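All protein chains but one are shown at their positions in the complex.
Should a chain be cited, it is by its letter among A and B, assigned in written order, with residues numbered from 1 in that chain.
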Amino acid sequence: MAEQAAAPVIDVEGLERRYGERAALSGVSFRLGEGQTLGLFGPNGAGKSTLLRVLATLLRPHAGGVRVLGAALPGESWKARGRVGYVGHEPLLYRELSGRENLVFHARLHRVPEARVDELIAAVGMQRRARDPVRELSRGMVQRLSAARALLHDPPLLLLDEPYSGLDPAARELLDPLIGRPCGRTRVLVSHDVEAGAAESDLALGLRAGKQLIFGRPDPAAIRGLFR
Amino acid sequence: MIGTAWTILRKDLQIELRTKESVPAMALFSVTVFVLFHFGLQRNELEGDLAAGVLWVTLILATVLAVNRLFVTEREQGGIDGLLLAPIDRTAVFVAKAGALFLYLVLLELVAVPAFGILLLGPDLFKPLPTLILLLVLADVGLAAVGALVSALAVETRARDLIVPLLLLPLLVPVAIAGAEATEPLFSGNQAAHELGKWVALLGLYDMVFLLVSIAVFDFLLED
Partner (left out) sequence: MYGKGLRPLSIAAAATLGTALGLVFFYAPLDADQGFIQKIFYIHVPLAIVTLFGFIAGGVMGIKYLRSGDRSWDMRSYVAIHLSIVLAVAVLITGAIWAKASWGHWWVWDEPTLVSFLIIFLLYCCYQPLRFSIEDPDRQARYAAVFAIIAGAFVPLNFVAVRLAQSFSHPRVLSTTGGNMPGSMRLTFYVSVLGMALLYTTLWKLELTSKNASIQLKRLRLRLELEQEEGQARAGAPAPPVSTVPASPRNA
């Protein structure tokens, strides 16, 4: 049986990103294959969110090679945009508009038909409150809408920065088929819960002060060592 | 690109309609400034160069108000990342923001110019109105382009509400010059335009230069 080597979804080699004199990221190298989940771990300020934002094409790499979905960053960032779903700390929703209006806006930017908006509103269980302004919604509801926003364009790669923080178990259950393991998409997941994060991941990358200290199969004990 | 710009512009107009923050404030500000000028200049009626000056200076100061707010919603609600993640031409963001500012200025003028005519202007407003409208529209294009650019430039700075007026006002001096000089004859004597071509040409040149410069540099303000 012939084995085809599929191109990795993410291919990073020697990534560096500075913030002035400080190295926000240095010497980060890893590969992530299709359908796999990469868990990002590390103490606060380690560079996890920075790495995620680089992969999302929001920040440009200062040195090293980064390929996301076959596109070389930063030169070909525009090719990767629109194929990545990003759930970060900010929900990226306008507070004065309703959930539905926000999603329709993003759908138009991504050239996605409006029917998909209603599909996703139903999928995240927000049908009843979708027409209320976002500023009136609870954190959990906003987070669900944010996930819906990230999924509008059916991206093959998901970048998730603590997507379940502030959510009750019911909300988690709702989102799991969409952004959790069962969705089958390639994912990069930042999580502060070492046990849960390790259980969800195929590969784990541990950062401390911007340096990559761990990469491989998730080992909760080793990961906890990062925090000491 | 135009389609995307329209989508973003629509979104901004939706938000402005809901919050009613920018345009009413600009209109209220203008009328208040007219009252201030009444007391400051100690006149019941203005004509000629004084009238032209008061009108144009007030409009330019009102622009500063709007410019302060233009990118603030994006920054505060994390909206700019949403725009940056989408597969769009980033020039569309500039076109949308400048378009929004242009519309706010037009709406402002619909209130402020009649108010000026009633409160302070001595001569008749109707006779020079068509020429005045031409001048205002031309000026608004330049004000919108420069305003959108300065707004984006100042959005990341700590002292944003100080930097915007200090940066914007010198840049708008040519608009004040052309506007006031062209309007002066309209508000005096026989209210016929004098040397209009010269000032229209200056405004046109200004608009063209700043539209080109803004479109060329705007991408650099958004990228990271």
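Note that a contact is a pair of C-beta atoms (placed from the backbone, for glycine too) under 8 Å apart; a residue touches a chain by one contact, two chains touch by 3 or more.
Since we're looking at a predicted model, the values are computed, not measured.
Visitor: Taking the full complex into account, find the residue in B:Leu41, B:Ile118, B:Ile133 or B:Val217 that is in contact with the omitted chain.
Guide: Candidates B:Leu41, B:Ile118, B:Ile133 or B:Val217; residue touching the omitted chain: B:Val217.
Visitor: Just to verify: which one of A:Glu16, A:Asp132, A:Asp176 or A:Asp202 makes contact with the chain not shown?
Guide: For the chain that is not drawn, the touching residue is A:Glu16.
Visitor: Thinking of the whole complex, not just what is shown, which of B:Leu110, B:Ile133, B:Leu166 or B:Ala192 touches the missing chain?
Guide: B:Leu166
Visitor: Among A:Cys183, A:Ala209 or A:Ala222, single out the residue that touches the unshown chain.
Guide: That would be A:Ala209, which touches the missing chain.
Visitor: Footprint of the hidden chain on chain B, which residues?
Guide: Given the touch definition above, chain B has residues 149, 153-154, 156-159, 162-163, 166-167, 169-171, 173-174, 177-178, 181, 198-199, 202, 205-206, 209-210, 213, 216-217, 220-221, 223-224 touching the missing chain.
Visitor: Which residues does chain A use to touch the chain missing from this display?
Guide: 16, 18-23, 26-27, 208-211
Just so we're on the same page, only the chains that are shown with their structure count from here on.
Visitor: Can you tell me which positions in chain A touch chain B when the two form their complex?
Guide: 56-60, 78, 81-82, 84, 86, 88, 90-97, 101, 105-106, 108-111, 133, 149
Visitor: Tell me, which parts of chain B touch chain A in their complex?
Guide: Interface residues on the chain B side: 4, 7-8, 11, 14-15, 18-19, 73, 77-79, 81-88, 223-224.
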